[in-house]
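Working notes, structure below.
Of the protein chains in this complex, one is absent; all others appear in place.
Chain nomenclature is as follows: A, B and C, assigned in order of appearance, with residue numbering initiated at 1 for each chain independently.
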Amino acid sequence: MEKAILIVQCKDQKGIVAKVSEFLYKYKGNILEIDQHVDEEIGMFFMRASWELESFAIQKEQIAKTFEMEVAQFLNMKFDLYFNSPKPRMAIFVSKLSHCLFDILSRYYSGQFQVEIPLVISNHLDLKPVVTSFRIPFYHLPVDKSNKMAVEKEQIALLKQHKVDFIVLARYMQILSGNFINEFPNRIINIHHSFLPAFVGAKPYHAAYERGVKIIGATAHYVTDELDAGPIIEQEVARVRHHNSPSDLVQIGQDVEKVVLSKAIKYHLESKILAYRNKTVIFY
Amino acid sequence: MEKAILIVQCKDQKGIVAKVSEFLYKYKGNILEIDQHVDEEIGMFFMRASWELESFAIQKEQIAKTFEMEVAQFLNMKFDLYFNSPKPRMAIFVSKLSHCLFDILSRYYSGQFQVEIPLVISNHLDLKPVVTSFRIPFYHLPVDKSNKMAVEKEQIALLKQHKVDFIVLARYMQILSGNFINEFPNRIINIHHSFLPAFVGAKPYHAAYERGVKIIGATAHYVTDELDAGPIIEQEVARVRHHNSPSDLVQIGQDVEKVVLSKAIKYHLESKILAYRNKTVIFY
Amino acid sequence: MEKAILIVQCKDQKGIVAKVSEFLYKYKGNILEIDQHVDEEIGMFFMRASWELESFAIQKEQIAKTFEMEVAQFLNMKFDLYFNSPKPRMAIFVSKLSHCLFDILSRYYSGQFQVEIPLVISNHLDLKPVVTSFRIPFYHLPVDKSNKMAVEKEQIALLKQHKVDFIVLARYMQILSGNFINEFPNRIINIHHSFLPAFVGAKPYHAAYERGVKIIGATAHYVTDELDAGPIIEQEVARVRHHNSPSDLVQIGQDVEKVVLSKAIKYHLESKILAYRNKTVIFY
Partner (left out) sequence: MEKAILIVQCKDQKGIVAKVSEFLYKYKGNILEIDQHVDEEIGMFFMRASWELESFAIQKEQIAKTFEMEVAQFLNMKFDLYFNSPKPRMAIFVSKLSHCLFDILSRYYSGQFQVEIPLVISNHLDLKPVVTSFRIPFYHLPVDKSNKMAVEKEQIALLKQHKVDFIVLARYMQILSGNFINEFPNRIINIHHSFLPAFVGAKPYHAAYERGVKIIGATAHYVTDELDAGPIIEQEVARVRHHNSPSDLVQIGQDVEKVVLSKAIKYHLESKILAYRNKTVIFY
């Protein structure tokens, strides 16, 4: 079923739900989901609504314009409009670790992820056989200090050529430049292997071991200029014990990472995420 | 802040959200929360909306009638209207076990539960000192096979005299008659000490031990005529190991029970539960 | 590091730990792990100990005999002796669903599972490309009512020819005969897609939906003659809400299934499971 998803934000005020739902009703939209959120600390209103396109009286291409003219401009409202078709196009960046990649590709294979994967980019060759066994093009772009900017340029060119909508860093071990990130605002999902904001940095499981924590975690977030500090999409945890070595923690953690990353991808694919003020609203 | 909560159900059709939100907007209601659910298997629509009463242009007493006339009748809609003030009045039934009772009373004490507790009824005297230390009237009504009907009559009389809105069975070890239950449809909350539908009956932790399960649970549900089979409000689980004896399971289970029961009470107090077809919708 | 793992069971009595650990010390075994369990209801003692083989003064092949003569016979003790090398040989049975298979194979690929997978057997061809992309032999043995016995014979022959130590049913949709099961006692691991003992049978997620449960689960267990009733190895759960359709539950459930099954396989690979009286002790 083809559907449209509308996510709006504006100053909180009376009548917003009425005006948006009246608009959808007027044009014969059958509402499938509606969810709203008010951030009372800042007086902002957020809403997500989805409806069937088949019976809708406005052409797909005209919806945004019509909604702007009939509703949004009067409420000083910002909005995004999404459609579940055609499928979003996702690029995956990997290095050497395979657990997140396999989890994503197995969901792609089984049809759980309604997505196109036009390419996988890696700075290493290790995972090329995995990627090609799924008949997905694999680009090997080694990175070192000297060529980082040039490689990023090449990456961006590939992403544009393949009309990529968003990027998943599936344990890609490189830090992206601000320049790269700004090309894809709130469209780069990273998995950090700790329960942020604890244990920021490169070796969080070892830090967790040193601190003797009883629970470890992983965090999927949108990438922003500030390292490991972007809006958190999803987090999950697992219990550990004193007898778990650092390498046990790595393994237990990887199970958490792949689950969290796949959940974040799913939310993104279903247009359920609104990022604002370095946080996310997850509508469901 | 005084607020009204409306829960509606009707056949799924276009325009329901628009008509309800238009009604609230027309009378200057500031919507606080709105959540809806469509059961596609049976084509039913459910919605919960809450709004501030202060600025609302309809008198509290007239809201139901006005909504019926202006909205509900045209959509063949059933609805319930709640207010967060005055506080709901809750009776607690206990036997000898104190863990759920303490958890409820400590939330009442700290103001986490916005509720009046006009009385506690028990078939034993054990918990009388606990109850009276919270300055709540305690009624001791011993039950045996011969007097069950008479006692239930007395209980019902007490509940009516104290204008009780709903009843919590906090490990009350007696089975209520259909007659009693029908006096309070979807207004009796029970905590069952297992992860229903597994291990129905009186000694679920021993059954769980025998079966060697690795997880045990507890279930809060509305009481219906069929034992342990009413609409489930909340469930929670805890992990156990082979070295846990049946009495360990009892203790681990009690921690789960009190958490689950208190969550169910909170949902009920906040008018977040809609029960239909032996299930619940929990709006949040 | 090569190591030996000893799992013993006998009537509970004084001095068992002393005698076993004295035996290991006498022959210069460096104990790596020791864990014990007493089932007080039946007065039985269980223990698992692992130690390094390198410095051990008894030849690998003589350990069992020596332990029998010097310790076990005097305590009327049953024991099993395992070595972590050579790697155990695991067969996987699948039908059409890929989620568990991918999870297992990705752990095999990354070296997380120290196991050989000499073959995968399926009654359908769907997953053949997946299996062969991992360079594992795939056997297609279609089953129907008429040929079931003959196919099982063929399966057993293949398993013996490939020197298989244990079998994983990764959502293999066929019921194995008692005859087949008895060939591999406590060596067939099945994943059942529900939180057993609730929702036994073929469509548990639909049953869970009908009952309106708030938590669903999955159970890995050894296969016994009685369907879905063998010793439980591991269980896990996930929270669901009223808005989850039966097909949502299937998807959420599959995430749980693959995690649970992989944990059970890991316990089995590390010789951490003792099955007795239709339960398991999981040493760790």
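We adopt the following convention: contacts are C-beta pairs under 8 Å (C-beta built on N, C-alpha and C of every residue); 3 or more make two chains touch, one makes a residue touch a chain.
Bear in mind the structure is a predicted one, so any value in this text is a computation, not a measurement.
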Among A:A64, A:L81 or A:V237, the residue in touch with the chain that has been omitted: A:V237
Selected residue (touches chain absent from view) among A:M90, A:L127 or A:V281: A:V281
From B:I63, B:I167 or B:V259, residue that would touch the chain that is not displayed: B:V259
Residues of chain B in contact with the chain not shown: 97-99, 102-103, 105-106, 109-110, 112, 130, 133, 243, 251, 255, 259, 284
Touching residues on chain C - with respect to the absent chain: 14-19, 21-22, 24-25, 28-36, 38
Touch list for chain A against the chain that is not drawn: 37, 40-41, 195-199, 211-215, 217, 231-237, 241-243, 245, 278-282
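Note that in this section only the chains that are shown with their structure count from here on.
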Equivalent-chain rotation between chain C and chain B, CA atoms, steps of 5 degrees: 180
Chain of greatest Cα-centre distance to chain C: B
Intercentroid distance (Cα basis), chain C paired with chain A, Å: 36
Interchain centroid distance [CA atoms averaged], chain B/chain C, Å: 42
Numbers and ranges of chain B residues touching at least 2 other chains: none
